[in-house]
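Here the complex is missing one protein chain, while the rest keep their positions.
Chain lettering (A and B) follows the sequence in which the chains are written, and residue indices restart at 1 in each chain.
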Amino acid sequence: MLLRIEPRPEVSRPFTCATPAIAMLLTVASGWLLFLALGLAPGETLYQFLVSPLLTLNGLAELGVKAAPLVLIGVGLAIGFRANVWNIGAEGQLTIGAIAAGWVALAFWGQEGLWILPAMCVAGMLGGLAYAAIPAFLKTRFDVNEILTSLMLTYVANLVLSVLVFGPWKDPDGFNFPQTKLFSESAILPILVEGTRLHLGALVALGVAVAAWLLLSRTVVGFQIEVVGQAPAAARFAGFSGKRTVWLTMLLGGALAGLAGTFEAAGPIGQLIPKLTPGYGFTAIIVAFLGRLHPLGIVVAALVMALSYIGGENAQVTASLPQAATGVFQGMLLFYLLASDFLVRYRVRLLAAERKLVTAS
Amino acid sequence: MVQHKGAGAARLELRGITKRFGSLTANDAVSFAVAPGEIHALLGENGAGKSTLVKGIYGLLQPDEGEILWDGQVVHPANPQEARRLGIGMVFQHFSLFEALTVVENIALGMERGTDRKALAGRIAEVSRAYGLPLDPHREVHALSVGERQRVEIVRCLLQSPKLLIMDEPTSVLTPQEADRLFETLRRLAREGCSILYISHKLQEIKALCSRATILRGGRVVGSCDPAVETARSMAQMMIGAELKSLARRKSKPRAEPRLTIDDLNLPADGPFGVALKGVSFEVGAGEIFGIAGVAGNGQNELTQALGGERQIWPGKAVRIDGRSVGHLNAERRRLVGLCGVPEERNGHAAVPDMSLAANALLSARNRTGLARGGIIRRQAAHGFAERVIREFGVKARGAEAAARSLSGGNLQKYVVGREVLQTPDILVVAQPTWGVDAGAAATIHQALFNLAQNGAAIVVISQDLEELLAITDRLAVMNEGRLSRALETTDATIEEIGLLMGGAHGAPVETTAQQGSIQNVA
Partner (left out) sequence: MIDTFVLVIATVVAAATPLLLAATGELVVERAGVLNLGVEGMMLIGAVTGFAVTIASGHASLGIPAAALAGAATALVFAVLTLTLMANQVATGLALTIFGIGLSALMGASYVGTPVAPLPKLHLPGLSDLAVVGPLLFGHDALVYLSVALTIAVAWFLKHSHAGLVLRAVGESAESAHSIGHPVIAVRYLACLFGGAMAGLGGAFLSLSYTPMWMEGMTAGRGWIALALVVFGAWRPWRVLAGAYLFGGVTILELHVQGANGIGLPPQVFSMAPYLATVAVLTVISAGKWRGRLNAPASLGKPFRPSV
């Protein structure tokens, strides 16, 4: 029996929605095999990974805590990816955003005021935006590949943070640990559910996702982003400027990453430390793709990824599974997603069957 | 079944070749034969299945059914290497050359592996001298003219002493003079015993060159004839299938006030392979259709972009609409002052392939027809506008939500032209309006342009199809290396005159007289 692969005349809608599910199933199946190979009980470990975090209030709240930055960054990246702008330095923009917000928090340390938190958010967004402006400028002015520059700047950003927390911003009463003072009360995000770490940032992230969805689906700017990404020549024909779109999407992505950094510093961490995130800036790339670059899809994808983080931590404790397993799962998920996307654009036909049809008719 | 008269074993014989792509049958039981030394035309409209058929002969596609006989033996060339070993050479319509590689490297790629490149360079020089196809083996291809590139392809075939040479629409990129030189080479090859399968839809060429023609329509052989005894008209009828409507030439109108004025337009080249526009000037009056002819790659794309606003021009007075300077405006703002355009490339330029027709309506019609207000998209309005274009231009599509990619070339072309025409622009700039479009769609598009002109719009048509320009324009001018010739009244213009203008500063005619005067005399 022969297979024939043909491009579909139009992208398949059902498959577009089904592939994330297919990819997740394949990832779970691969996880089963991986755990077997590692000598762990697959069922038990998968249960720890995927189910047990959902059984407690605290687990659910943690899901929100970890999903919030992923949603913020993922939405920003997805808007860029739609325009074919490959900002992969969100981790760096997040770091600079957190530094800017931390600067505000430390400058007004001990002071009271409802304005401090908003000021931190503005500073954080400006920080991330300014840092994303560097690759945007280099790309639009000199045509420098933004993938490489934004990534290189991530390493630099982490070193800047390290300079600060090991040096001038180190808490003098911190037993020489590389960390700043704990932020004061008015620089900490309010908690939504008493007794958990779920903070206001989660709601903001949800609001941002909805706003981004409206932007992309209902406005000319959203249409412009889409056209620039899919057909640059058609964009020029339409009167849309490619460079302005690069600026717009990069700055937006940077600001949202900066906001995510602010929320991390002012939320679950409450200070600046050398390693602010377990790589949210990179995981958000997977989130963006898994969510089909659609803001609402990204909310779901971020929850899935958050689950993998919490599950990873659980499995680390109960099954002494290395934390790196989370990264393997995330990478695998993206592979499977990219692979199953084939079905969205191509259709596979059984040639033998087709022949029969032809002769029959 | 088409029998070839006279000769014994045919060089090439096809028996019942069928090739399907999904539900489309590109070739349907095609049979014909080519004798040794014969120049055999394969005639048909765009989409008649000519290219698919020869790809099967050259081993690029595998026919689903049927037999290929080579000197009486059944063969199944699985890839081009095997076809070349049999003695089949092919020159592609869109050349299969590599810009960044030298001539000798390009040719080595078409030979068996392990050819010594030094020795090859010598043989290239030899063959190109022998056939009057001058070539420098060590130049990189991107530095060559279109005519020279075609020579590279031909020399590549000749080096393998082919017994059958397939030429796919070889003159579509040549000036009439360059085409004449090509015909000489082909006649000479035929005299030496090489068969030539010549694919074209240009009737005059086939009459001049070929001793036999097989006519394809909708994937089937619909006839076979001797082009020398047929008229162009009778062959066209076989090709198109219906009785040919006489193309009535438009009567020139008295000149009105110019609506579009291009005044000393200069534009630097965009990138290493671009063409700079140098001092382009012309005027188009209300109700006038102005044609711009020329061989591809002489600045037509740049001119389309400069007129449509994809590239802005400072000072803006180089482009004026009703006296108002608009050169500095981008495409969106030029549309608002009444200038709409249709670029040459449908997919990815005039339309976004993966977006719906309704979304594609937003691309260029969002402001003039109110499909978006205050930055917010009005989806219903966009949908409605797309449906109106589909209805009024007879676009065959699933509806306004069908992806642009799912439409056939002709239907998408009707859609993108219709989208601009229904915005009732004051000025319409349209490039290659009927490129790759069937006769019916071409008639619809031409009619729409006539109607628009009738209502007082000024229209610029940029096309490589001289017959089209001669049929629909009032005046025309020729582009060559970024310069525009003086405008000719279409009724007074002759093909020869236009051809000379197209050749312009190409240098080819000069070379010809210097190196092969005898051949030129024959022509």
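What we mean here is this: a residue touches a chain if its C-beta (ideal position, glycine included) is under 8 Å from a C-beta of that chain, and two chains touch if they have at least 3 such contacts.
The structure presented is a predicted model; accordingly, all values stated were derived computationally and were not measured.
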item: For the chain not depicted, the shown chains it touches; value: A, B
item: Which of A:I22, A:L46 or A:I147 contacts the chain that the document leaves out; value: A:I147
item: Contact with the hidden chain (one of A:F15, A:F183, A:W213 or A:F282); value: A:F282
item: For chain A, residues in touch with the removed chain; value: 4-5, 7, 86, 88, 134, 138, 142-145, 147-149, 151-153, 155-156, 159-160, 162-163, 166-167, 282-283, 285-286, 289, 322-332, 334-335, 338-339, 341-342, 345-346
item: Residues belonging to chain B that touch the chain removed from view; value: 21, 59-62, 79-81, 83-84, 92, 95-101, 105, 108-110, 113-115, 271-272
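The rule is simple: only the chains that are shown with their structure count from here on.
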item: Chain centre separation in whole Å, for chain B relative to chain A (CA means); value: 47
item: In the complex, chain B residues that touch chain A; value: 20-22, 305, 308-310, 330-335, 341, 343, 345, 348-355, 359, 362-364, 366, 372, 375-377, 402-403, 405-406
item: Chain A to chain B touching residues, read off their complex; value: 6, 9-11, 218-221, 223, 226-227, 230-231, 233-234, 236-241, 349, 358
